[in-house]
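Just dropping this structure here.
This part shows chain A:
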Amino acid sequence: MKSKRTRAASVAALGLLLAACSSGATTAPAASPAASAGGATGAAACQGKTIAVIVKAGTSTYWKTVGAGVDDAKAEFPGCTITFEGPDAETNVTAQIAEVESAVAKKVAAIVIAVTGADQVLPSLQKAADAGIPIILIDTNKEFAPKKAFVGTDNAAGGKAAGDFFVKTVGVKAGDKVLIIRGQAGDAVHNLREKGASDVLKAAGATVIVQPADSDRAKGQSVMENVLQANPDLKAVFATNDEMALGALKAAQQANKTIPIIGFDANPDALASVAAGGLTGSIAQFPKKIGQMGVETAVKVIAGQTVNASVNTGVELVTKDNVANFK
Partner candidate 1 sequence: MTTTAGSGDVLLRMSGITKRFPGVVALDDVQLEVRAGEVLVLLGENGAGKSTLMKILGGAYHADAGKIELKGREVKINSPRDALDLGIAVIYQEFNLVSQLSVMENVFMGREPRIPGRPGVIDWARMRRETSAILRELDLPIDPGHQVGKLGVAQQQMVEIARSVSANADIVVMDEPTSALTNHEIIQLFRVVKQLQARGAGVIYISHRLEEVPQVGTTVTVLRDGHYVDTVPASSPIADFIRLMVGRDLTQQYPKKLVKPGAEVLRVEHLERRGVLNDASFAVRAGEILGIAGLVGAGRTELVRAIFGADHLDAGRIFVDGKEVGVHHPVDAIRAGIGLLPEDRKTQGLVLLLSIAENVSMASPGDVSRHGFLDLGKVAARARGFVESLRIRTPSVYRPARSLSGGTQQKVVLAKWLASRSRVLIFDEPTRGIDVGAKVEVYQLMTSLVQQGAAIVMVSSELPEVLGMSDRVLVMRGGSIVAELAGDEMNQERILAAAMGQEHVVAA
Partner candidate 2 sequence: MSSQPEPGAAVAQSEERRNWTEVAFQLGALLGLILLIAIFAFSSPSFLTTGNLAGIARQTSVNALLALGMLVVILTGGIDLSVGAVLALAMVVLAMVITKAGLDQSIGLLAALLVGAALGVGNGLLLTRLHLPHPFISTLGMMNIARGAALVITGGASISALGGGIVKFIGNDEIRLGSGDGAVSIPIMLFVVVLAYVGFYFFLNRTVVGRHIYATGGNPEAARLSGVPVDRILVLVYTISGLMAGLAAVVLAGRTDSGYPNAGLGFELDAISACIIGGTSFFGGVGTVSGTLIGALIMGVLRNGLNIMSVDTNWQTVVIGAVIIAAVYVDVLRRRAGQSR
């Protein structure tokens, strides 16, 4: 899952040691008979060229879903070679840098990348841009002048969707307390999700309590227990990923309280909980679309067409009413 970033600094540093030697790269040939009509112009533009898609971790579920979207794009553009690769762990920044460098060496026509880590990869991306390779950022937006476009979830919009639900449907009003359990301090994605929700809630006059739980289920549970001790009158809870939401749900159940809780990511565990009446909801994003639209945008850039600087792949609040569509 994208929001499950490895926390402990040491683990990250140590991970580099071992992982630097073994980054899982999967390259697939372009040949795919079922070409869709949608990208006819682009197909010609990228004929015989290579587009490198680089994600944060080649093997995790979330990124495999992104990869499925890339596979859809391959079917659209049978003439192009589209490679899909990523380090073995999201923390393995050096492996991603190496992948960018090798894409430059292979003189690819475009790089579609979900930048991992803080900004360590940007200098090598700058070199790629200097070499005339167009850069499309997916999933995680960055301050990076040469980028042609950003394709991904509007995380702030996701947070806002949860906040709107609390205000409009749950009926959170001025003076009510709402807890936001967020991932690691400083993480940009969690910042956006937190801000999207808290802006709406604060506008409604609610008191917003923000506490960190490192995207971990057990820590989410502990934080919820503790906040409930001091604030037994909590009106609603938004967690910036599903694991923390499920932990918070456990704590609420333990304390015999029914509090609306919304998570983020719509992972299978959370959807099952939503269907069973546990979690109130979860914000779904569309990783498959991120992969597909990322490549489509790259093809347009290669073809010399203008593209939107920001392509939103959409978010949707999954509740008991529509959960069946997401299974």
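Observations
We adopt the following convention: a residue touches a chain if its C-beta (ideal position, glycine included) is under 8 Å from a C-beta of that chain, and two chains touch if they have at least 3 such contacts; residues count from 1.
If you want to know what made the cut, all candidates are chains of the complex that A comes from, given by their letters.
Note that the coordinates shown come from a computational prediction; the quantities given were computed from them, not determined experimentally.
The candidate from 1 or 2 that touches chain A somewhere in this complex is 2. Of all residues in chain A, only 1, 4, 6-8, 10-11, 14-15, 17-19, 59-61, 182, 185-186, 209-212, 214-218, 221-223, 225-227, 229-230, 243, 246-247, 250, 254, 267-269, 272-273 touch candidate 2 in the complex they form.
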